[in-house]
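Shown here: the complex without one of its protein chains, the others still in place.
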Amino acid sequence: MNRIRILPVLLMAFLLANAARAVENHPPLANPVLERRYQHLTEEIRCLVCQDQNIANSPAPLAANLRYEVRRLLFAGATNAAIKRYLTRRYGDFVLYKPPVQPDTWLLWFGPFALLLIGLTMILLLIRQKSRLYKREHGRTPAS
Amino acid sequence: MKKKSRYLIGVIPLVLVAGLLVALWAGLSHQPSIIPSPLIGRPAPPLTLPRLAHPDRQVTRLVFKNHVTLLNVWASWCVSCQYEHSTLLWLQRHGVRIIGLDYKDHRIPALAYLKKYGNPYVQVAYDRRGLATINWGVYGTPETFVVGPHGHIRYKYVGPIPQPVARRTILPLVQRLRLDESVS
Partner (left out) sequence: MIAEIGLYALILAFFMAASQTFFGLAGAGTGRLRWMAITRPAAFGQLFFMALSYGCLTDLFVTSNYSVRYVAKYSNALMPFFYRVAGVWGAHEGSMMLWMLVLALWTGMVAVFSRKLPVVFANRVLGVLGAIACGFFLFTLITSNPFVRLLPPALHGGTLNPILEDPLLVIHPPMLYMGYVGLSVAFAFAVAALIGGRMDAAWARWTRPWTLAAWIFLTVGIVLGSFWSYYELGWGGWWFWDPVENASFMPWLIATALIHSLAVSEKRGAFKSWTALLAIAGFSLSLLGTFLVRSGVLISIHAFAMDPRRGMFILVLLGVMSALALAVYVWRAPLLWEDGGGFRFLSRETLILFNNILLVAGAAAVFIGTIYPLFIEVFGLGRLSVGPPYFDHVFIPIMFPLFILIGIGPYLSWKSGSLRALFRRLWISALLWLLVCLLLLLLAFDSHWPPMTWLGVLFGSWVLLTAFVEPIRRLWLRFRREPVRLPNGVLGMSLAHFGVGVIILGITVSTTLGVWRDMPLKPGQSYRMAGFRYRFDAIGPARGRNWTGVRATFSIFHQGRLFAVVHPEKRHFFPDGGTTTNAAIVGGGLHDLFVSLGNPLGQGKWSLRFRYEPMVIFVWLGGLLMALGGLLALADRRYRIALEVRPYLPIEDSSNSPDQAEEESP
């Protein structure tokens, strides 16, 4: 059982040895506006390695690199749109969790609302029909 | 509602479901996690890194000038890279010019790796922190770019290159690009 006792120590050693290459989570930015933008942006950017997480939460080294880039660009005064453009030029639209609104995403962005409108129209027509039926069944509308 | 429109309304869901099933079926043969590069057809991004074996010298974009070049992103800690190493050596033997990009690595193990398994690279750029490589849209190792003679990216392969792909796709592409170069 001695082997098992050594393992935690080995693990610590391993983790510490890789510290230099470790994921670097930086302290919050001094400027709260920038920090808020940083958080907002990193939550909207998809990690390409752990593709089911945003770069704010992903433990992958690439995510750390991308976070660093976002901070660098924020300090350099780039706008949110410019930062997103920077990333999509290199990685494509995949990297944004919020798909751009362009002709090939109209169905995506407006489809549900269109469906809602169609549904509402159909319902209103149905209600009108049923309402007339009600009036026929009950003579004039009773006083409420 | 009239009889005909009733049937019509009932058929709409059926059509939608059929469409969905077709799309899902098509999706089965796709690999969702491989991301196509938006850089294809565009000029090679900036690249200014120290060389692996000669820290005082640099690899820059000029390395692509007037040559058809492969840029292969690798690392000594990358297990998948070992699968393609022999393929890279094969490509080198067939006259393909390959520039290596050592990604998030340490010099000593990287040099040892090349010494042990062979060096298919003409030069190796060393990106210790991995930041410069972001310009190329690299998100893992190995990745390989084919850069044309005018410095434009023509092709990208994500993952270890299998021998058939090297033989049937990459080598012919390189040869075709060389022909274009010599013609123009």
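Labels A and B are assigned to the chains in the order they are written; within every chain, residues are numbered from 1.
Criterion: a contact is a pair of C-beta atoms (placed from the backbone, for glycine too) under 8 Å apart; a residue touches a chain by one contact, two chains touch by 3 or more.
Computed from a predicted model, the values in this text were never measured in an experiment.
One chain is not displayed; in the complete assembly it touches the shown chains A, B. Within the full complex, the residue among B:Leu28, B:Val79 or B:Ile108 touching the omitted chain is B:Leu28. As for the chain not pictured, it touches chain B at residues 1, 3, 6-7, 10-11, 13-14, 17-18, 20-21, 23-30, 32-33, 35-36. Residue-level contact of chain A with the missing chain is found at 4, 7-9, 11-12, 15-16, 18-20, 22-28, 39, 43-44, 46, 51-54, 56-57, 59, 92-99, 104-105, 107-109, 111-113, 115-116, 119-120, 123, 126-127, 130-138, 141-142, 144.
Here is the rule we use: only the chains that are shown with their structure count from here on.
With each centre defined as the average position of its C-alpha atoms, the distance from chain A to chain B rounds to 27 Å.
By the touch criterion stated above, chain B contacts chain A in their complex at residues 33, 35-39, 45, 104, 129-131, 134-137, 139-140. Interface of chain A with chain B (complex): residues 21, 48-49, 51, 61-62, 65-66, 68-69, 88-92, 94.
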